[in-house]
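Only a single protein chain was left out; the remaining protein chains are all shown in position.
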Amino acid sequence: MASRDTSIATLERVWADRPGLVGWFTTVDHKRVAKRYIVTAFVFFAFAGLLALAMRTQLMFPENRVLGPDRYDQVFSLHGSAMMFLFAVPVMEAVAIYVVPLMVGSRNISFPRLNAFSYWMYLIGGIMIFAAFLLDIGPEAGWTGYPPLSDSDFSPGKRTDFWAQMITFTEVAALSIAVEIVATVMTQRAPGMTLARIPLFVWSMFVTSLMVIFAMPAVMLASTFLITDRLVGTQFYNAAEGGDPLLWQHLFWFFGHPEVYIIFVPALGMISSIVEPFSRRTIVAYPAMVLSLVATGFLAFGLWVHHMFATGLPPMGNSFYTAASMLIAVPSGIQIFCWIATIATGRPVLRVPMLYVMGFFALFVLGGMTGVMVASVPLDLQVHDTYFVVAHLHYVLIGGAVFPLLGAVHYWYPKITGRMMSERLGKLEFWLLFVGFNVTFFPMHYLGLAGMPRRVYTYLPGLGWDVPNFVSTLGAYLIAVAVLLFVVNALKSLRRGQVAGDDPWQASDLLWATSSPPPPYNFARIPVVANRHPLWADETGTPATELAVVDGVRSDRRELLLTSPVDAVPTHRWAMPQPTIWPLWGALALTVLFVWTVFEEWGAVWGAIPVAITLTAWFWPKRGDQGEPKEAA
Amino acid sequence: MKRRAFARGPVLSAIAAALAGCDSRWSALVPAGDQAAAIRGVWDLMIAICGTMYVLVLVGLAYALLRRRSRAREGTARDPAIVAALVGWVVLTLGLLSWLTAASFLADRRLRDGRGEVSIRVTAKQWWWDVEYLDPIIARNFRTANELHLPRDRTAHVELRSGDVIHSFWVPSLSGKHDMIPGRVNALLLTPRVNGYFRGQCAEFCGLQHAHMALDVQVEDDAAYRAWADRQRLPAVAPTDAAAQRGLVVYERAACAICHRIGGTPSGGRVGPDLTHLATRRSLAAGTLAMNRGNLAAWIVDPQHAKPGNNMPAVPLTPQDVSDLVAYLSELK
Partner (left out) sequence: MTRTLQTVADVADLEDFGFGPRTLTWWAVVGFMLIEGMGFVLAIGAYYFLLPNENVWPPTAPVPPLFWSTVFTVLGIASEIPNVWAKRAAKRLDLRGVRIALSLAILFGLAMLVVRWFEFDALNVLWQRSAYGSIVWALLALHTVHMLTDVYDSIVLLAIAFFEKFDGRKFGDTSDNAMYWHFIVWSWVVLYLVVYWTPRWL
């Protein structure tokens, strides 16, 4: 029979990682994995940002010769690829790995070993592509990799192969997390957390994960076709043999469009998380917010053709995609409205996280407006593939996702580290970033309209593009200073930040019900919720004095409480795996397979053997992992 | 003067004002043709609607932050006024978006209005443009490169093809862009209304020299256009002075003739641009260098300097050969 021993000491012992370096490699604690995931993503961001600086330096003057065409092409391709595949998507998922289990009041993520495996895949994939870049085998056909430019005739060598494999690595990682999050949200919510009581960030990650599940297979398929075209001579994209370059574009954008919302939707959840405590009231019109998230996720799959208006598709089809693209402004508009209404009817406090949210409003809405502009077929025919689109994409990606992300880092930092980030540095960093961002990217609207195409390594003097490019480059350096300040702030506060306490912002969700940083088991006793704001006594932020909990989840082994998908009624207790090294071996085995395949097609066959071995070892029953039928016990 | 009259339209934005200061011969906002003008109309509407909505959001935000708060209204979570405002907001956005969609649809139709009176086939190659003028009488077809001449006030039907990777044909002053995709044929209508020079540029990333893949567009009166076309149909004149005659020999003896064509000589290469009337063009190597003797010599001596990675190799030649070649090529009027 289950033991009722709930002593903290037992929990500490049972959930402890192995000591030292071994523990580092074998941990399956979602928080440890998430932390390294976040840090890794920011490191890749810094690298990709340095590449951006290199580009801006090259474009500072007409006919500059800092980077030649060959290097420039690799630089912008890797910048775009790394920002999208190695920074923006992973960092959102990484934050979710940390936050979601805590927000739903659970002790770990659903599949902790898969989680660890996902990180290793991601890390190896990222290192591989940057190493390839240093060895002059970086990607060279843009983050969109259109064939025939990316096929073996026009991109000989291994550059595009490494790029396509990098995509495979990151997709495996991202898909794993998506499945984990779906399972966590569906079965691990605290008792009483019905669908209508799920925190908005959790909703946003749920929607995001479903989008990942439905969108990423498209790019996996596209890149696999590309790899086989290049390595074993299939003809998918070869127009001369019945293939079609547009097949790639359809598959890529069927993924690529949802991809940008996969980045953006988590950011929406972050904003809701921040706006609520800093307005000191619950979010206005919660059902409308949830529906907007779901609608955004749904609509995102009907828009991909708006990236292909210039390819010459039938006009009626194009108009349909214009209408659908415009429609997606409605859910965004609803959320903007609800946040503003929340702030208006609350008591706003302008701390640094909230400042970033303000930045989001100013920048994202502008980027959204240019989005609506490019959604119009005729207008897009003018600005497509120009710096106008570059401006749009950075306004929505940085304004719409990076600003909320930085806000969220400031906001959740005390939970993760136990200390606050500096408010003074934070403000400085925000304003520098805000100004630098606009100086960099606003002139690009003008450049695009003035005829400057994107992806050019240089331009001729006398076209009127010199001054805006120069200004833009200065702005990029300003951004770099701001990023540096952010890094300094994050590192310095680790040691010297003010001690945070459990709930420094007096927020409403379960994340803040445990200590900062949380213990390895998150919650000694599983909380029970009766409304959307378990830590508040009412809707205006009065702290609650009581928290309901359940008894009976074992503490003498790693155990979770499962609840039903809709009503969150407790259904099972569920044993969780111990620390293990096998996910790492599995990732390494898969790496061997992928890299081998780049050089020889038989690698896909022989490489599968170590993969099978490691996965078998992973799933082979280990003592203490599993449940046992009561009858049999 | 005429151009100004055409470009006058509702000048709504600061951006357009700023553009007036810059060169309008490659600006999407200063139209010189019917198609670009239709698009400019959409732009004006967009700026008006999106600009207003943007300001509205910022004003709302400022109000939310700055409004005076009274204790009495706190805790009003389900205020019916908010719900009503939300519904109003959604209706407003839906209405405006429908308007924008309808306007786009109509403008898109205008881009396809009309029939081509002049028929041109442009085939993009890495990194230059092969241009054929098509005539119902096949013998009257002719070929040139990196340059487009269009008669004003007549609609040209431009057929777009690719010889290798995807490129995109874009002359901002005249119309939006259209991709050139291997295995597909696209088309574009251009109805220029203003005489003069306009710059076009390849807009789809097509490899190393995507940056240097510009296109010179010359719009002129119908008569001037016809005169130009008639001249292009003629083969190249035989060189007269001695240097040029030697240049022709060099051209035929060195590798040039393998890749290039000069009408009236045996050479018929299609790998590089047609050079028959090279000297009448405005620029060299797809808008990369101005057309003059110095640049021509520099290009032939080291094509990889101005345009690293392009598909023309440096052919080993003596300085004398180069100067003879340049003398010959400059005579190709």
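Per-chain residue numbering starts at 1, and chain names A and B are given in the order in which the chains are listed.
One rule holds for everything that comes next: contacts are C-beta pairs under 8 Å (C-beta built on N, C-alpha and C of every residue); 3 or more make two chains touch, one makes a residue touch a chain.
As the structure is a computational prediction, the values presented were derived from the model and not from experiment.
**Q** Shown chains touched by the missing chain?
**A** A
**Q** Of A:46, A:179, A:435 or A:595, which sits in contact with the chain we cannot see?
**A** A:179
**Q** Considering the complete complex, identify which of A:57, A:234, A:438 or A:531 is in touch with the unshown chain.
**A** The missing chain is touched by A:234.
**Q** Check the options A:62, A:217 or A:603 and report the residue that touches the missing chain.
**A** Reading the full complex, the residue touching the unseen chain is A:217.
**Q** Tell me which of A:42, A:163, A:225 or A:441 is the one touching the absent chain.
**A** A:225
**Q** May I ask you to list the residues on chain A that touch the chain which is not drawn?
**A** Its contact residues with the unshown chain are 1-2, 4, 110-111, 114, 175, 178-179, 182-183, 186-188, 191, 213-214, 216-218, 220-221, 225, 228-229, 232-236, 238, 241-244, 247, 250-251, 254, 502-503, 513, 525-526, 528, 535, 543-554, 559, 561-562, 564-565, 570-575, 612, 616, 619-621, 626-632.
As a convention for this text, only the chains that are shown with their structure count from here on.
**Q** Spell out the residues on chain A that touch chain B in their complex, using ranges where they run on.
**A** My answer: residues 68-70, 73, 141-142, 146, 148-149, 154, 239-240, 244-246, 281-282, 284-285, 288, 310-312, 315, 318-319, 322-323, 326-327, 329-330, 333-334, 336-338, 340-341, 343-345, 347-348, 350, 358, 361-362, 365-366, 369-370, 372-373, 376-386, 445-446, 448-451, 453-460, 462-464, 538-540.
**Q** With touch defined as at the start, can you tell me which chain B residues reach chain A in the complex?
**A** So the residues of chain B in touch with chain A come to 15, 18-19, 22-23, 26-29, 36, 38-39, 42-43, 46, 50-51, 53-54, 57-58, 60-61, 63-65, 67, 69, 73-77, 79, 82-83, 85-86, 89-90, 93-94, 97, 100-101, 103-105, 107-109, 111-112, 126, 164-166, 168, 170, 172, 175-179, 181-184, 186-187, 199, 201-211, 287-288, 308-309.
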